[in-house]
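Here the complex is missing a single protein chain, while all its other protein chains stay put.
Our next item is subunit A:
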Amino acid sequence: MDVKKLKRGVSLVGAGMTPFGTFPGLNTRDLFVQAFRDLQGSVDKGFDPKDIDALVIGNYSSTMFEGQNFMAPYVADAVGLTPIPASRVELACASSGLAIRQAILTIASGLADVVLVGGLEKESDLPIARVTDVLATASDSVYENPSGFTFPGLYATLATAYMHQYGATPETFMQIAIKNHENGVLNPNAQFGARISDIMASKQKSAEKRGKPIPSWADEMAFLKDEKANPTIAWPMRLFDCSPVSDGAVALLLVADEIASSFTDKPLHIIGYGQGSDVPTYERETLTSIKAARVAAKQAYATAGVTPKDIKVCEVHDCFTVAELIAIEDLGFFKPGEGHKAVAEGLTTRLGPRPINSSGGLKSKGHPVGATGAGQVVEVFKQMRGEAGPRQVPGDLNLGLTHNLGGSGMAAIVHIFERRH
């Protein structure tokens, strides 16, 4: 393969975020200011906002969520950056993965040395049914939506195809949910930072308080199999297979390699980068794998000159639990059809040999769609610098990877980060 590489290296020197959750009364601009403040605290040697040459934000649909199109200059104003170039890119749930890529390209081109990346989404002002409709505008409005498809529904079709081909069961998906909630407990920025067992206990407590019969379950798996506790959304995807409706903002600082040391002694060099696209689900040759992700991963490994086994820490796009299962195969960590066995054996837990989504993933941390890709990078930044606190993945984490999908996998962006000694 002819590997095309950047002509100038780019580093990540700071990463900040708001907690993910629902924040009534705060709009996208307010959230971005919070993320920017957090970013300022994360840059070891500090930085002068006047040194920022450009702003690129990823945002899926402030247009429909907030009635505010044209978000980039408003956000630039909120953090005092006008009159620098301010742009918004959109690629559904991969919007801020794309914003990172555009920032990399801007720096590599020589047009900028310092670029601020934003990932932004404010979803919770709309009622849930409207949120579902807004998210569904990323699926095919001509041939998918009229069939009654929803996003959980599209990923559920991948799940049935995978189960049919490889013999996985709905329990596989439940194990992924349990694992990601387990990780999210240790993440103060997570929207649902609670173990499934904590959620069971709180349901029992609330039933007791209301004088209702107190439900009981043998274990977490029994709870997740209880249709009342964990209702089906789009079979086999149930409530606890789905990432939540979230608000959140992320701010990242990317700079040219040669000036990184004036920001920090521990920059992360962005050595791998890939992006792919694909056809709608109904046109695909296979439904058990996401081609755009395989293409993006192949480019990222080739540009970085590393292989899947070299990666130490990894955040994947688990918008639905089945997406994590497919991701760990598409990224080459497990062979096609082997991912569900790896999940069952606990290989992807935080302390296992192949830790996936130490942040809690989209499932537990939250999924403010336009902020998600950049949010994954915050986790990798913390983990690789040994700053992840109680959820720190052990070992020398010199290589980290982020995997960000758009829509039902019609877009994918993969980045690989390196910490040098």
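Everything that follows uses one rule, which is that contacts are C-beta pairs under 8 Å (C-beta built on N, C-alpha and C of every residue); 3 or more make two chains touch, one makes a residue touch a chain; residues count from 1.
One rule holds for everything that comes next: contacts and distances are computed from a predicted model.
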Hidden subunit of the complex - UniProt protein name among "Tryptophan synthase beta chain", "Polar amino acid ABC transporter ATP-binding protein", "Zn-ribbon domain-containing OB-fold protein" or "Cupredoxin domain-containing protein": "Zn-ribbon domain-containing OB-fold protein"
Identified contact with the non-displayed chain, of A:Gln191, A:Ser243 or A:Thr281: A:Thr281
Full-complex contact with the absent chain, from A:Asp38, A:Glu66, A:Glu144 or A:Glu220: A:Glu144
Full-complex contact with the absent chain, from A:Leu158, A:Met200, A:Ala256 or A:Ile270: A:Leu158
Given A:Met174, A:Ile233, A:Ala371 or A:Leu397, the one touching the chain that is not displayed: A:Ile233
For subunit A, the residues touching the chain missing from this view: 129, 132-133, 136, 140, 142-150, 152-153, 156-161, 164, 231-237, 280-283, 287
